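See structure below.
Note that this complex is displayed minus one protein chain, with the remaining chains in position.
All chains are identified by letter, namely A and B, in their written order; residue positions are counted from 1 within each chain.
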Amino acid sequence: MAPILEIKNLYKNYGPVEILKDINVSIDPGDFLVLVGPSGCGKSTLLNCIAGLEPISGGTLQIGGQNMTDVSPKDRDIAMVFQSYALYPTMTVAKNITFGMKVRGVDQATQEQKLKEVARQLQIEQLLSRRPGQLSGGQRQRVAMGRALVRDPKLFLFDEPLSNLDAKLRVEMRTEIKELHQKLGASMVYVTHDQIEAMTLATKIVVMKGGVIQQVGSPAEIYNRPANLFVADFMGNPAMNLIPAKAMKNGEGTKIEIARKDGAPIVLTDAKNRDLPEDVIIGVRPEDIAEPEFRASQDAQFAECMVDIVEPAGADTFVVMQMGGKQVTARLHAETSATPGQMQRLAFDLGKVSYFAPDSGHRLN
Amino acid sequence: MTDVTIHPARSQSRLGKIALRWLLYIILGLFALYYLMPLFVMVTTSLKSLEEIRTGDLISLPRVVTFEAWTTAWSTACTGIQCEGVRPYFWNSVLIAVPAVLISTLVGALNGYVVAQWRFRGSNLFFAAMLFGCFIPFQVVLLPMARLLGIMGIAGTIPGLIFVHVIYGLGFTTLFFRNYYVSIPSELTKAAKVDGAGFFRIFWSIFLPLSLPIIVVTVIWQFTQIWNDFLFGVSFSQAGTQPITVALNNIVNSTTGVKEYNVDMATAIIAALPTLLVYVVAGKYFIRGLTAGSVKG
Partner (left out) sequence: MSKWLEDHLPKVVLAPSFIAVLVFVYGFIAWTAWVSLTRSKLLPKYEIHGFIQYDRLFAAPRWDVAMNNLFIFGALFIVISMVLGLLLAILLDQNIRTEGAIRTIYLYPMALSMIVTGTAWKWILNPGLGVEATVRGWGFENFTFDWLVNPDMAIYTIVIAAIWQSSGFVMALFLAGLRSVDTEIIRAAQVDGIPTWRVYTAIIIPSMAPIFLSAFIVLSHLAIKSFDLVIALTGGGPGFASDLPATYMYAMAFSRGDIGQAASSAMIMMAVVFAIVVPYLYSELRAKND
């Protein structure tokens, strides 16, 4: 299957400032690609380059097998949904949706029919004669989607489309976008700074920082095997615990020693990873630290830990401790008996930990 | 802008508060009288006979209201040697102002649209150069412009004056539209580009329909500037093409015959009427133009 979007060695400069460096991405038809990273990482610029709204400084860009590097946005067979929705303020919803077709000279009957289809699909039939100013945030979002859907393009582009909605609506719309993707089987590129959105929507995630791709992979790969400290810290909430530790080879595997404020260090044994340097940063997801009775993994290692803070969060209870000079969060069962200022026996699932080099930040295992 | 009332401190007595309030209104009222006085004097003087002006005083109301001065001003007052009133000059001003306002507004809108939404390398430099042009004292261009108009063969003509007003009005019209269009999210232009619309299509279908307020501000600003202009009018016109401000000055300073103050005042009011009317009808936009035009550099 030929990739629907293929970006090779893309560079983007503003004068002497490099915004994007050597970007290589390709996605297959039907993929949902999410570009995620902190603000200023270049993800929106990359999306604008894909749309043709920003010229690129180097490299090539293909959509549907055709070279689009120097083609205007209108000829790229794309549709785009913007963060501010960018609805035309003086046009009605119907005119907003049909404007593109009108510009392209699509005949009136087809326009009408497509408008009807899309309005039904998005349940905005009753809004068609209103203006954007009279719509709620969620309704505007739908209209913006409608304007994209009506194009039936090769590639959909989304630029943080949910970030202006309130939390509840955002979750609803997220589900709806996912549903839409599954129903249409369309190819999509989606920019967000919200790692949960990235995880829930994507079939493929690109994590970016400072104009450079940090990691490309499926949500599971990104979450379970982050390529470096940045990805580990950025993806997941609460963030992965990144604890400085000493690794020493011994008979059964590798002995991992984590310093503690007072008292003896925690010592865990990793049976699988054998070739670690002495200084490492061990990355443990909060859910991989649990009470022994709820964590029956065969790779579990146990330690007594001093509990500092207990934060009940409904479904889970988060417990904060000090280890290796860092705050470490564990996601425990809601009915945990952990109490601040008391020791708690915890299981560390060493089958799921990541190791990073402290200097380069790269993954070691 | 929100309304915040600064509440007087609670310690003040009620009586004191009321007295202070009265004082405040009296002061504001006195200032209102100060600003209104010249207009009042102009109107009353224009309605008096010359006889009454000589015997009465400045601020008294006319004993007998007569519109004689107004008819004289409009159709027979002398500007130097000609005595056909201010009417032809009024129409000159209209003929100069209307095309100059329209052209400079349209070009300013397109310029502002480019500078705000279609930036390219050098467009900011253009804007800075343009902005700078708003601030030059026009004396510095009077001499070369006079020569250029002569070379172009439009010296002393109405098209010549239109040309001058358009050129030196562009800085402000561009500034107005640029500042307005900058506040419109660039995503709108991007969305329209993805929809397949081009430069003019986006301007026509999306930006122009949004621009009514700034068009009103710009038109009012330009109209006031051009109608009230004297420097260009007196420098680049000749006997038949003078705008009304020049004619007014000539009537007032004409040395032939008796000094007819009532005619002077009637003429001055006629010259002021169009801009005053605009101010009364659309004062909000007038003020917006003033503050935006002269402040936000």
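Observations on the structure shown:
Throughout what follows, a contact is a pair of C-beta atoms (placed from the backbone, for glycine too) under 8 Å apart; a residue touches a chain by one contact, two chains touch by 3 or more.
Keep in mind the model is a prediction, meaning the values are calculated, not measured.
Considering the whole complex, the residue from A:24, A:72, A:237 or A:360 that touches the absent chain is A:72. In the complete assembly, the contact with the undisplayed chain comes from B:59, out of B:59, B:212 or B:239.
Note that of B:184, B:208 or B:231, the residue touching the chain absent from this view is B:231.
Annotation for chain B: contacts to the undisplayed chain at residues 1-9, 24-25, 27-28, 31-32, 34-39, 41-42, 45, 53-54, 57-59, 107, 110-111, 114-115, 118, 120, 123-124, 126, 128-133, 135-147, 167-168, 170-171, 174, 198-200, 224, 227-231, 234-235, 245, 248-249, 252-253, 261, 264-265, 267-269, 271-272, 275-276, 278-280, 283, 286-287, 290-291, 294-295, 297.
To be clear about the criterion, only the chains that are shown with their structure count from here on.
Put simply, the C-alpha centre of chain A and that of chain B have 56 angstrom between them.
On the side of chain A, the complex with chain B involves touching residues 48, 51-53, 72-74, 78-80, 82-84, 86-91, 99-100, 103-104, 147, 159.
Contact residues of chain B toward chain A in the complex are 185, 187-188, 190-197, 201, 205-206, 209-210.
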